[in-house]
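Everything on this sheet refers to the single structure shown next.
Note that this complex is displayed minus one protein chain, with the remaining chains in position.
What follows is chain A.
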Amino acid sequence: MNTLIRKSFRPFLNSTIRASCRTFADVNINEKIDKIVKDNKVVVFMKGVPDAPRCGFSNAVVQIMRMHAVPYVSHDVLSDENLRQGIKEYSNWPTIPQVFINGEFVGGCDIMLQMHQSGELVEELKKVGIQSALLTAEQFKKEEKK
């Protein structure tokens, strides 16, 4: 039923109707997102995929994750309009990318960048049992000096 409604509306989906599109959003999307962020330690909702981000802000987050060698699950909002709207409502945050750690919304690109620079990210990752590669490298250096 839901798909039928969406299908019949698709031809009319343009920028003016997009606003009201929200009403047709899959009611289950909230539950789906909830499950995604709770089942995985680190989740990134982004534009594109980690190997080919399609937005500079998403790319910056991917680079940060790479630097810390964080294992994470990523979801491309560009391939799923329902998710794109749903995630904004779920976290009450208007922009993409969005990072979740341990089921909790942590922030977008600006906040990740600042957490990376301040060292807070290393601490947050530690809390969920992920050792940042930057920390490993540091420890290795210390060991060598001994």
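Note that in this section contacts are C-beta pairs under 8 Å (C-beta built on N, C-alpha and C of every residue); 3 or more make two chains touch, one makes a residue touch a chain; residues count from 1.
The criterion applied here is as follows: contacts and distances are computed from a predicted model.
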Item to check | Name of the absent chain as recorded in UniProt (options "Ribosomal RNA-processing protein 42", "Nucleolar complex protein 14", "BolA-like protein" or "Tctex-1") | outcome: "BolA-like protein"
Checklist outcome for this item: By the document's definition of touch, the residue of A:Ala60, A:Ile87 or A:Ile130 touching the omitted chain is A:Ala60
Checklist entry - For chain A, which residues lie in contact with the unshown chain of the complex? => result 19, 47-48, 53-60, 78, 92-95, 105-111, 114-115
